[in-house]
Structures are given as structure tokens and as C-alpha cells.
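Selected chains only, in their assembly positions.
The first chain written gets the first letter, and so on, giving A and B; residue counts start at 1 in each chain.
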Amino acid sequence: MNGSMRKLLTIITEAALESVLIKDLEHLGGRGYTITDARGKGSRGTRNAAWDESSNIRIEVVCDAATVEAIVAHLQACYYENYAMILFVSDVAVLRPEKF
Amino acid sequence: MNGSMRKLLTIITEAALESVLIKDLEHLGGRGYTITDARGKGSRGTRNAAWDESSNIRIEVVCDAATVEAIVAHLQACYYENYAMILFVSDVAVLRPEKF
């Protein structure tokens, strides 16, 4: 695919943060995002489907490297201390790079 | 992992396209796909869970580069103009490459 390279940032965190994170992403230059409900376990302990089906969310943002840097720095400063949150970043090829 | 390299194509689009896209993927040589329900926002505007829980879908297809090219070209020709759709492609290692 003759695509342009962008970064795919995946954020897995507590569902309670969804609305505030959406505002953060828009403010920091994310041009779009995709959210799916998830469950799982991290170093804060098991988040179980029987206990709360939607306790975790998985947010994906495709953007340029500078926007990823800004989002990651903001999330680290605001949420790492008090919320269960992991972030990972991979390289992706996209069409229509002007959208990201 | 002594895996073979393949491409992971992720398609995020309107849920209404699910059945037609499945037929397209099978016709174009995709040997399997995975679909999850999602919500999100792109340049067409917010798709909100409160409005329609399943308004977006996230489709993943693992296949070779030529199949990705064929799928992307088809989606671009058929759906880009009239539907909210983003695509991104990354490199993945797989076992049992004959399945993809």
C-alpha cells in the first residue's frame, strides 16, 4: 500500500475516564478515535466481566508522532498516578494522511 | 517467534456496511476476519454510544501484501466517497502462514 506512515496509539484504561479522555484527545489534536469496551487485568488487579462488563475501555488514535508525544505526556502527567492505564504505540500505514 | 510476516489491515467504518464488507473480503481473498463493535469520532463527526451502541465496527484482516492492496483499492473505489471509513496497515508475525 502506498500509504503514509502514522502512529497508532492504543490506550487501555478505566471506563470512567471515557468522557474526559475524549475531551483531552480533541484538545491535543487527535482528529479521530475509536473506542471498544474491554475487560482485563493489569498490575492494579483483575477487572472482571462478572463484576462490571464495561469496566475497561480500549481507545485507538491514529495520528502523527508529535501528536502522540503530546497525548502521552498529558496522560502521564494527569492520570498515571491515580488510574489504571497502559499505553502502547505502533507504526501504521494509512491512506488519506490528511485525515490523521 | 519464528513466524512469517503478514499484514494486519484494520478497517473502522459504519456498522451498516458489515454484511457487504464481509462478502467483499471473502471475494477478494481474505481467509478470515475479526469484527468488534466500536464507537468513535472521525472527520464525519461523533458516533456516540448513547445514540447507537453499535454504530461503528472495527474489522481486522491478516493477509499477504497483495491481498491488502486488492482490498484497499476496492474499499477506496466503492466506499470512501459516501461512508465514514478509515484503514490502517501494520506488520505482524504469524504462525501457520498457510492460514492467511
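Simple rule for what comes next: a residue touches a chain if its C-beta (ideal position, glycine included) is under 8 Å from a C-beta of that chain, and two chains touch if they have at least 3 such contacts.
On a predicted model such as this, the values are computed, not experimentally measured, just so you know.
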Whole-assembly copy number, given 2 chains displayed: 3
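To be clear about the criterion, only the chains that are shown with their structure count from here on.
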Intercentroid distance (Cα basis), chain B paired with chain A, Å: 19
Chain A - residues contacting chain B, complex: 1, 3, 6, 8, 22, 26, 31-36, 62, 90-96, 99-100
Chain A-touching residues of chain B, taken from the complex the two chains share: 10, 12, 36-43, 49, 56, 58, 65, 68-69, 72, 76, 80, 86-91
